[in-house]
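One structure, pasted below without further comment.
Note that this complex is displayed minus one protein chain, with the remaining chains in position.
Chain lettering (A and B) follows the sequence in which the chains are written, and residue indices restart at 1 in each chain.
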Amino acid sequence: MNKIISDIRETARQLLADGKVDVVIGYEKGSLPLKATPCFVHSAQEVDSLIWDETCENNLAAFVAKTPGKKAIVAKGCDSRALVVLLQENQLVRDDLYIIGVSCHGVIDQRKIGAEVGEILEASITDGKISVKGMEGDKEYLFAEVKDATCQTCRYPNPVIEDLHLGELIQVSQDVAAFADVAAMENKSESERQEYFKEQMSKCIRCYACRNACPLCYCQECFVDCNSPRWLTGGVDRAENLLFQAGRVLHLAGRCVDCGACSRACLQGVDIRALNRKMTKDVYEMYNHESGISEEGKPALNVYSANDPEEQFLVKE
Amino acid sequence: MKISKEKFGQALDALIAEYQIIAPVSDANGIAFKGVKSFSEVKQDYLNSKLPPKAFFFPQHEKLMSYKKEGKDVTVKSELKVENTVLFGIRPCDAKGMQLLDMVFKNDQYTDPYYYERREKAVIIGVACQKIAPTCFCSSFGISPAGSEGSDLFLIDLGDSYDVEVITEKGKALAARFEALSELTADEQALVEKVKRAETTSKVDVSTTTSKLDKMFNSPYWDSLQEKCIGCNVCSFSCPTCHCFDISEEVRKNEGTRVRTWDGCMAPLFTLHGSGHNPRDHKKARWRQRMMHKFNYFVHNNGSMSCVGCGRCIKSCPVNMDIRQVIDGANKAELVVE
Partner (left out) sequence: MGEIQVETENKKYDPKIAAFLCNWCSYAGADLAGVGRIQYPPTIRTIRVPCSGRINPLYILKAMANGADGVLVSGCHPGDCHYISGNYVARRKFALIKSLLTYVGLEEDRVNFSWVSAAEGGRFAEVVKGVSERVGALGPNKGVFKVDDGGATDE
């Protein structure tokens, strides 16, 4: 067993035994190969189920506000950024929260593996190599080959806020954020973009897994559930779906921490991240702001400057 | 009896004029049941579709009727559109799922015309599973991966031909359109026997679940169970037997439509009253409802569990809630003395 896992367990044991927290929110092994599942540990005897590896794909910050009592959370970089935004927005009480920080190399993109080997029967991860036994064949991958798209552009693998750090920090070049994916889409023609998003939106079944997996979608009443005014009809078609996704993305503009939880949660493989990334890029370029990287400061849309750019959206008259 | 795939394809193609043919096709997003124009579009080697085929009888979003008020006159128009349909390639779990839906939409108290008229006009051609996914657990519910229950015609893939079994009158009428049915060879007969004997490797024991749940309404099990659930509806929407819906009015000015949309018990809005009171105001109550409905209430009302073990909810869950573990947990949960 690796050192980080034993440290997580030991830390959890201590915190629970000393009564410092009521629950430790972490990951345990899931029921399917290469899947971890969120785990709520309430007593020191149960800590041995806790794990930490490249399958821990959920953003646990989504559970923090909904879990009563004092809690500890195992947080990777993106989870911690979400916690920062939640703290900025007064959704969490810092004193009720103990953050066990772990550095993250990225999580595995299961979809990619599944597309190549079929249903995964067995899998093991050793030294950055993933061997998978699938219904359509066996394959061995280097971790870098199946790293989730979000993680490939991640600039914050280390938690930005934590009470304790376990394991080594990951060095990452902190230069500038890269948005090659967004730029590629921007360079397409209007009709190409329209077609792309029409196709994406026609896949959406409006199960709201994206919204619910998102650590920053915490509205008491989401606009999609609102009865008066009724923003969305009962319809499930691409136009309605786009209204939902665009509404959600605009609500997350300047707040989204680009953890990719929405895209990973989506059964239908809707490219939700393409929309969120566009907003992240705009906020980064126009307002020089990245969400959730320091406890001071506010989300980009809560503040303003007298010199904010406006030429690109005002009418010419 | 058997028919070559070529002949079968021709027979199916010949039905296009009278029927819409729904069959599994492979798209960028995996396997989906869709309308096809020719048998050549049909995906042959597939496990099962990502979403269940229930939507062809019970669409996610459906107009029930439209109405218009002009002066004192009100005109109401039914929006029910029914086509003759052949559903090809339905797996035994989904075919069974349709039988379970039938109990909901047609029973001694009520017949839902929207569901039932489509169902009446549909012929289901089931195809046996010869590959079984690790998440398949239909054998737990007495369904066989080669079970013909719920199908009108049932096929077993023999390579370049199908073994054809006629199950219902509807299936018989359709089979009458096939030519060149021939007898199975001894080898093929052996293969058919083998396919029919197969069971899923994954199984849960549900023999005591219903009676256990009778006593579990106030169990602390539900407290621990619900913690990691994020409350989305993907399990309900990907379930072949979930059938809860919401009816709403889309009205603007003097005209409007009444629509029916899938709903799911995992969403708080599902049970929210107009007063603001919510009888299931916590995930705990919602999970209890989900389990009770599938493994207890449905059994008491209809004599069968409302789960067919297709494993879709297991695969689709963003937080890996595994219904097999949830059933197992309920079986093992300690009872509190009230």
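Here is the rule we go by: a residue touches a chain if its C-beta (ideal position, glycine included) is under 8 Å from a C-beta of that chain, and two chains touch if they have at least 3 such contacts.
What you see is a predicted model; the values in this text were computed from it and never measured.
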Full-complex contact with the absent chain, from A:44, A:121 or A:301: A:301
Touching the absent chain when the full complex is considered, from B:2, B:50 or B:63: B:63
Contact set of chain A toward the excluded chain (per top definition): 185-186, 190-191, 193-198, 223, 229, 231, 233, 235, 237, 239-240, 242-243, 246-247, 249-251, 253-254, 275, 278-279, 282-283, 286-287, 300-302, 304-306, 308-310, 312-317
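The definition used in the following text is that only the chains that are shown with their structure count from here on.
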In the complex with chain A, residue positions of chain B that touch it: 28-29, 47, 50-51, 60-61, 131, 133-135, 224, 227-228, 230-234, 236-238, 246, 248, 250, 259-261, 264, 267, 269, 314-316, 318-322, 324-325
Contact set on chain A toward chain B in their complex: 30-32, 35-40, 58, 62-63, 67, 118-121, 135, 203, 205-209, 211-213, 225, 233-237, 261, 264-265, 267-269
